[in-house]
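All protein chains but one are shown in place.
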Amino acid sequence: MTDREGPIEEATPVAATSSIGAREILVAFVALLVLTGTSYGLSFVHLGAYAAPVALGIAAVKVLVVALYFMGLLDEPPSHRLAAVAAAFFVILLVVFTRADVVTRQ
Amino acid sequence: MSEPRAHAAHFESLERQGEASRFGMWVFLASEALLFGGLFALYAAYRARWPGAFADGVAENDVVLGTTNTVILIASSFVVALAVHERRGQRARRAALLLCLAVLGGATFLGIKFHEYGHHFELGIFPGGHGAHFPGAQMGAAIFFTLYFGMTGLHAIHVLMGMALLVWAAASLFRARLGLHSLEVVALYWHLVDAIWIVLWPLFYLLRGAA
Partner (left out) sequence: MTEELLRHALFLPDAGTAFARRIDRLHFVIVSTTLAAVAIVFVTTFVFIVRFRRLAGSAVTPRAHVPWSVEIGLGSGLLILFCAWWLVGFRQYESIRGGSGPVAVVYVTAKQWMWKFSRPDGSRSASVLVLPRGDAVRLVFTSRDVVHSFYVPAFRIKQDAVPGRYTSVVIRPDRLGTFPVYCAEYCGLSHSRMWANVVVLDPVEYDRYLAGDLPERVALAGGEPGTRGGIGSDVIDVPMSERGRDAASRYGCLACHTTDGQRHVGPTFRGLFGRQEPLADGRTVVADEDYLTRSMMEPMRDVVSGYTPVMPTYQGVLEQPDAAAIVEFIRLLGRRTAGSGGAAARGRGREARAELRAGAGEGGASSMTKAGKDYLHEGTTIRSWLLTRDHKRIGVMFFFANAAALLLGGLFALLMRLELTHPHGTFLTSMTYNRFFTLHGVVMVWLFLIPSIPSAFGNFFLPIMIGAKDVAFPRLNLLSFWVYVLGALVTIAGLVAGGTDTGWTFYVPYSAEDSTSVLPVLLGVFIVGWSTIVTGVNFIVTTHKMRTKGLGWMQLPLFVWAIYGTAVIQVLATPVLAMTLTLVGVDRVLDWGLFDPARGGDPVLYQHLFWFYSHPAVYIMILPAMGVVSECVSAFSRKNPLSYRAIVWATIGIALVGFLTWGHHMFTAGMSDFDAGAFGLLSMLVAIFSAIKVFTWVGTLYRGAISLTTPFLYVLAFLFLFAFGGMTGVAVATMSLDLHWHDTYFVVAHFHFIMVGGTLTAFLAALHYWFPKVTGRLYPERLGVTSSLLVFMGFLLTFVPQFLLGNAGMPRRYHYYPPSMQPLHVLSTAGALVLATGLGLTALYLAWSLRYGEIASSNPWDLAGYEWRTASPPPAENFDRPLDFARGPYDYTKSASEAAEPSPIGPGETEAAGV
């Protein structure tokens, strides 16, 4: 997505810092594995009507972890977070209203 | 796509340009999410209409293979996040090696995915309700498997594109020609691929009960 104007060379060192270091990345990874395991385990428990909300809830938390730590959203300005929130909001909107039509038909 | 020594003429600073690139990618990823959004909406609506057929369809998939793939993608995403961290610390070579590892993860993921597709074909399950499996199946089974092939297939295309970007980034890093900001943008794309699979996994492997 970048636009190049100058010659292709290594950038001069920029003082690039981030509050997300190797340790934070590792913790996020472990958390994701734990959540994956939990979700896998719960899929063998009979949860009835709660199965889908629980599985999707765990998935949502995992996506949040990926966005905040792996994708570095924790460090980004609000406008970048807004893009992510907007995407989530409109996907949910589309899903909810479309499903509501089928669910509420007589 | 490589980072310039100096920032482009129309930007104030390199920092600003990097931020703009990342933001551009975020906005584009929002667009990508909506691309999948239409399919998620169809899944949600059709699952409400044919709960039994969808539950049976999920049971047809191999949960162990699906979960293995989930772990592989999460691990590859982790590795890419580390690569960005290494590049930030000016350790380009290590970053490149980590990207290679991630590419390997992507390839394994696709290998398992195609093995699953092959197994489905053997059972007579093809997209569009074609194949020997369907005459005996419930109404709605065709829809489930069409969505399955469509959504995982679209995701697989994204995995391929992500892998291509990763290979390019790794090659550029080995030749010390890739700036941090370009790597960040590539990494964002790969994480999206991971995030989408995280949602697909329960939909096609875990929700075996007709609620």
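Chains: A and B, in written order; residue numbering restarts at 1 for each.
Criterion: a residue touches a chain if its C-beta (ideal position, glycine included) is under 8 Å from a C-beta of that chain, and two chains touch if they have at least 3 such contacts.
Quick caveat: nothing in here was measured; it's all calculated off a predicted structure.
When the whole complex is considered, the residue among A:Arg23, A:His46 or A:Arg105 that touches the unshown chain is A:Arg105.
From the options A:Ala28, A:Val63 or A:Ala87, the residue with contact to the unseen chain in the full assembly is A:Ala87.
Considering B:Ala95, B:Ile125, B:Leu147 or B:Leu207, the position touching the chain not shown turns out to be B:Leu147 (whole complex).
In the full complex, chain A touches the hidden chain at residues 1-3, 77-79, 86-87, 90, 93-94, 97-98, 100-106.
Where chain B meets the omitted chain, the residues involved are 9-12, 16, 19-20, 23-24, 27-28, 30-32, 34-39, 41-42, 45-46, 49-50, 53, 127-130, 139-143, 146-147, 150.
FYI, only the chains that are shown with their structure count from here on.
Remark: chain A residues 1-14, 16-18, 20-22, 25-26, 28-29, 32-33, 36, 39-40, 43, 46-52, 55-56, 58-59, 62-63, 66-67, 69-72, 76-77, 79-80, 83-84, 86-88, 90-91, 94-96, 98-99, 101-103 touch chain B in the complex.
Listing the residues of chain B that touch chain A in their complex gives 1-9, 14-15, 17-19, 21-31, 33-34, 36-38, 40-42, 44-46, 48-49, 63, 67, 70-71, 74-75, 77-78, 80-82, 84-85, 88, 90, 176-177, 179-182, 184-185, 187-188, 191, 194-195, 198-199, 201-202, 205-209, 211.
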